[in-house]
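Notes for the one structure printed next.
Removed from the display is one protein chain of the complex; every other protein chain stays in position.
Moving on, here comes subunit A:
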Amino acid sequence: MKGIKTTIAAAAALLAAGAAQAEPVKVGMITTLSGGGAGLGIDARDGFMLAVKQANNPDLEVVIEDDQRKPDVAVQLADKMIQQEKVDVLTGIIWSNLAVAVVPSAVAQDKIYMSVNAAPSQLAGRGCNKNYFSVSYQNDNLHEAAGGYASSAGYEKAFILAPNYPAGKDSLTGFKRYFFGDITDEVYTKLGQTDYAAEIAQIRASDADHVFFFLPGGMGIAFMKQYAQSGVDKPLIGPAFSMDQGILGAVGDAALGVKNTSNWSKDIDNPTNAAFVESFKAEYDRLPSLYASFGFDTANLLLSAMDKASISDKDAFREALRAADFNSVRGKFTFGPNQHPIQDLYVREVVKEGDILTNKIVGTALTDHSDAYASECSM
């Protein structure tokens, strides 16, 4: 008797599954959830999962793993997710060196990769791939916007500063691409350096009229605190990373008034963004960061493609992703020929709202901006 019941139940379940049209999509998220860089990965994950929760689509399954910010761990996780978990889509990597290690082999195995942050030049130009979509930006974008802003604000002499590693060099190159004044000093610091007394002394002595710096994570916190303590008053300009929501609390009032460039801000005026900021605050009891907004957009883009196409038809699914037919928190959002966004880049200023430090848009640096590598991509 019992056997028959189970058989009927199983048959019913099979019928029910057959009735649902869409095919399930399994997403593997590899991101940094432990160690010093964990704040970024946690934000990206929370933004992504907020969109997943809101959509409540039973066909979407997400597996999350911690890469510990180590390239070898990320590669192992990607192999495991592709071979054992049989995921269809990979996402989540924050750091460019991890992306370079994971993405080429994943897209070569015909898995779709959607970037929530890292978008190195290697994957934007000749190394572009039909399976690779960057939802965030191309790495150089925010630095280019900073250069464009410095030029249009009338600055003429720049002191520029970045860590001595590939992303640091790309950053200064990006700045110089859109800054048309003179560079008085170009300084590379050690990656992970936390004492900037020697560099600040050089800034004091130089005749630059502003400082552009790219120092992600703890390096930026240290630099801004020490800069404020030093009494040097040349204006600071940087990409959004050092002025992001997760970091501002640790920098404190030293960040007030600093101009930074970003493709997202919590005060971009559109209903999707307002709803996102509100629901993120309600769900996690903190303000969303840039990375959270990227995670949220990535999930919504994926969900929009799932509505249009089945994952088993890869060509149609990629076409649906390329159409970018979703409501982005950034307002308008389209993909360029290398599947990196074409978007507006804003200038923000750090302000205080009540007791909380946050950013406010004060202008637009570049409009409908693509990237410098799109022309090298043949797709």
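By definition in this document, a contact is a pair of C-beta atoms (placed from the backbone, for glycine too) under 8 Å apart; a residue touches a chain by one contact, two chains touch by 3 or more; residues count from 1.
Keep this in mind: contacts and distances are computed from a predicted model.
Trainee: So one subunit is absent here. Using its UniProt record, which name fits best from "Electron transfer flavoprotein subunit beta", "SpoVA protein", "ABC transporter permease" or "ATP synthase subunit b"?
Mentor: Record says "ABC transporter permease".
Trainee: Of A:E61, A:E85, A:E186 or A:D267, which one is in contact with the hidden chain?
Mentor: Answer from the full complex: A:E186 touches the omitted chain.
Trainee: Hey, which of A:A38, A:A55 or A:L256 is the one touching the hidden chain?
Mentor: Selected residue, touching the omitted chain: A:A38.
Trainee: Tell me which of A:N57, A:S230, A:N270 or A:S304 is the one touching the absent chain.
Mentor: A:S230
Trainee: Please give every residue of subunit A in contact with the chain that is not shown.
Mentor: Listed in rising order, the touching residues are 34-36, 38-39, 42, 164, 186-190, 192, 194-195, 197-199, 201-202, 204-205, 217-219, 221-222, 225-226, 229-231, 246-247, 249-252.
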